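Of the protein chains in this complex, all but one are displayed in their positions.
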Amino acid sequence: MQWPSKETLYTVIFGTETPAGRRFDLVLIVVILLSIGVLFLDSISAVRAQIGPLLYGLEWAFTLLFTLEYAVRIYCSQNRLAYLRSFYGLTDMLAVLPSYLVVFIPGASFLLMVRLIRVFRILRILKLIRYVNEANVLLRSLNQSRRKITVFFGSLFILVTLFGSLLYVVEGPEYGFTSIPVSIYWAIVTITTVGFGDITPQTPLGQGIAAVTMLMGYAIIAVPTGIISAELGRELRREYDSRHCPQCDKGGHERDAKFCKYCGGEMEFPSDDKKN
Amino acid sequence: MQWPSKETLYTVIFGTETPAGRRFDLVLIVVILLSIGVLFLDSISAVRAQIGPLLYGLEWAFTLLFTLEYAVRIYCSQNRLAYLRSFYGLTDMLAVLPSYLVVFIPGASFLLMVRLIRVFRILRILKLIRYVNEANVLLRSLNQSRRKITVFFGSLFILVTLFGSLLYVVEGPEYGFTSIPVSIYWAIVTITTVGFGDITPQTPLGQGIAAVTMLMGYAIIAVPTGIISAELGRELRREYDSRHCPQCDKGGHERDAKFCKYCGGEMEFPSDDKKN
Amino acid sequence: MQWPSKETLYTVIFGTETPAGRRFDLVLIVVILLSIGVLFLDSISAVRAQIGPLLYGLEWAFTLLFTLEYAVRIYCSQNRLAYLRSFYGLTDMLAVLPSYLVVFIPGASFLLMVRLIRVFRILRILKLIRYVNEANVLLRSLNQSRRKITVFFGSLFILVTLFGSLLYVVEGPEYGFTSIPVSIYWAIVTITTVGFGDITPQTPLGQGIAAVTMLMGYAIIAVPTGIISAELGRELRREYDSRHCPQCDKGGHERDAKFCKYCGGEMEFPSDDKKN
Partner (left out) sequence: MQWPSKETLYTVIFGTETPAGRRFDLVLIVVILLSIGVLFLDSISAVRAQIGPLLYGLEWAFTLLFTLEYAVRIYCSQNRLAYLRSFYGLTDMLAVLPSYLVVFIPGASFLLMVRLIRVFRILRILKLIRYVNEANVLLRSLNQSRRKITVFFGSLFILVTLFGSLLYVVEGPEYGFTSIPVSIYWAIVTITTVGFGDITPQTPLGQGIAAVTMLMGYAIIAVPTGIISAELGRELRREYDSRHCPQCDKGGHERDAKFCKYCGGEMEFPSDDKKN
């Protein structure tokens, strides 16, 4: 077997166009998920008591594998510094570094949690392979509504500060509202309709204010929903408008249209639909 | 009384067009609901203590009745293999099989739960009788937004993994976050705004991260809602556009329009409205 | 002071056009709210211990007042039978009847709860005075989406039956899932994201299925929201389209437009805006 060239390696490891590149991505995603699974199992004390050494061995196997992959990525990058500094370069490093550090720094076992950053590594593959277009529509909508959502969260923070402080005054420490920050935490739990129930108002006045908090949370959830709905509706319309017939060049076709509704010519599909 | 022909039986049992076919469906739906009611009552220990034998008898009566119905369905099907392999053919079988199996396989009483599959049998009748068009609009919208919803759930899984792991590190087993999977379960309970309250963060840092989780869950519920709203709006517009005047053939009429708004001619109603 | 004629009485009591009619409605709404307030206070044992006799007296005063009003309404109705049989006629009767019945039927104190039906009496006044148009838009939207919402709830019932039964099998009575109906109650609490926390799954498999239930509930809330949004958007567009310029007769004007955007002529306001 011949040793692959730097260019071939680059195409396989970074690219997704060739069959070999796709196969590599598929194997990588499975290995990442397995390594996360090992982390999960390792956190369950009953499981660790039984197969702890096995998990420890697997963990080191994955670490060495990811280290090798990281080294090859650096080796075959055209612009190494750009790769090292990129978001993906950093997650690749943070996915292996903690395992080595805990060997040298005793008691730093909390560093092992940093390995969970491997979850982010899946993003790269997801991003490259498939749902690019769909995710872009969502992200563009979120980006367009960024400022409205900021205004919404700003108002929400003022509301929870006021309601939390009110309940701190009305209920007080004897009913669990031990400080203003804790009361604001309660107000967030309540206004988002989560409602854990670990802290609940007991006085009639406190329950009345809590009821107002809930009704407000119940009603204003409509605001971010309305914002996203409106922007997403616009994005979708724009997306459809951007489909043009290759024969008569008229736009505004449905996403699943196979033929132009004006001239009957066959439509082309956008690139992300072809990939299926 | 004459024995009905195979064709007559088929029309009555599988069809919904004739009065006899509808009457059969109505009786069948009532019997199915009754048999499910018996299963429910049988699970309440106080009720079983009192009328257990009666419920047992009823259960066998329903099983025999459904077995008879299944046999007749096989008998009068034009393509028997197609029926046996179809979704409805399988649910029909699974609705009766467990009751017979538990007689032969002792201790397999969990098989009895499979009888709950009878719930699915109602679907057939609902599907045939009425809300076909409405359900289709909903299903088409869900289908159109399938990929966006996949992206949304993918992001949600990454979020709950990160927040769950964070709280496992911050709170730890002494506050109920006994392992990463349990912490992820907590993160799902929190981000979906369910908030059971069986596991709650107690440290200030944990409560702060929990507050971020809740606010995120409160805000991003807007995303699936926006997706469905936008798609459903499009589906509804398409549905209206597809109503055409039988006189002048122009489209875009309101669902409840009785006369064409362009030529004044009387409109026809879509078939699912006629059936009322 | 002259005794008012039957017609005058009718105008005052049933009408809302004259100043006297409005004043009567305003007084009536205040009296109804006061009588409901008395019912509320009477249910708080600490309050009843202190001012029980006063509340009892007030309750009888309100009952006599409503009886008088009921008698006058019957007296001045043009079509008495129609009034007696109408929704409002029945609520008027049920608002006073229980108080008399408990005198004759000892131990029937639960009948007193029927008096809460007085809440419905407010509806009449609200309906007549103000928000007619707005409520109609909402009701029309709900009515248009009636069938889709039925389909949605039908699917929801099948889902909660399945998930409830699954958790009954997986968790069983030792973790609070004492019967299938109770488990279905739990599934409803979970899928609607209420999450009381009185019954929670404890086994890993149960928590996994519960997580799926929650994510499903979190995602499908988008469906009714999308339905209502889409229908309401259509209703609003129709409402705007129905505003026509009195000069050039062109439609499609904004609700708050003061001048026609085509000919500059002054617009008339719809009747429900005039009443402010």
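Residue numbering begins at 1 within each chain, and the chains themselves are lettered A, B and C in the order written.
Just so it is clear, a residue touches a chain if its C-beta (ideal position, glycine included) is under 8 Å from a C-beta of that chain, and two chains touch if they have at least 3 such contacts.
The structure displayed is predicted, hence computed values, not measured ones.
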{"item": "Visible contact partners (per top-of-document touch definition) of the missing chain", "value": "A, B, C"}
{"item": "Residues from chain C at the interface with the omitted partner, ascending", "value": "36, 39-40, 43-45, 110, 113, 116, 119-120, 122-123, 126, 131, 134-135, 137-138, 141-142, 149, 152-153, 156, 181-182, 185, 188-189, 191-198, 217, 221, 224-225, 227-229, 231-233, 236, 254-256"}
{"item": "Touch list for chain B against the chain that is not drawn", "value": "193-197, 225, 229"}
{"item": "Absent chain, residues of chain A that touch it", "value": "144, 147-148, 150-152, 154, 158, 161-162, 165-166, 168-169, 173, 178-181, 190, 193-197, 200, 204, 207-208, 210-211, 214-215, 217-219, 221-223, 225-227, 229-231, 233-234, 238"}
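Note that in this section only the chains that are shown with their structure count from here on.
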{"item": "Arrangement of touching chains [line / ring / star / complete / other]", "value": "complete"}
{"item": "Copies chain B and chain C touch via same or different residues, half shared test", "value": "different"}
{"item": "Geometric centre distance via CA averages, chain C-chain A, whole Å", "value": "41"}
{"item": "Multi-partner residues of chain B (each touching 2 or more other chains)", "value": "152, 181, 193-197, 217, 221, 225, 227, 229, 231, 233"}
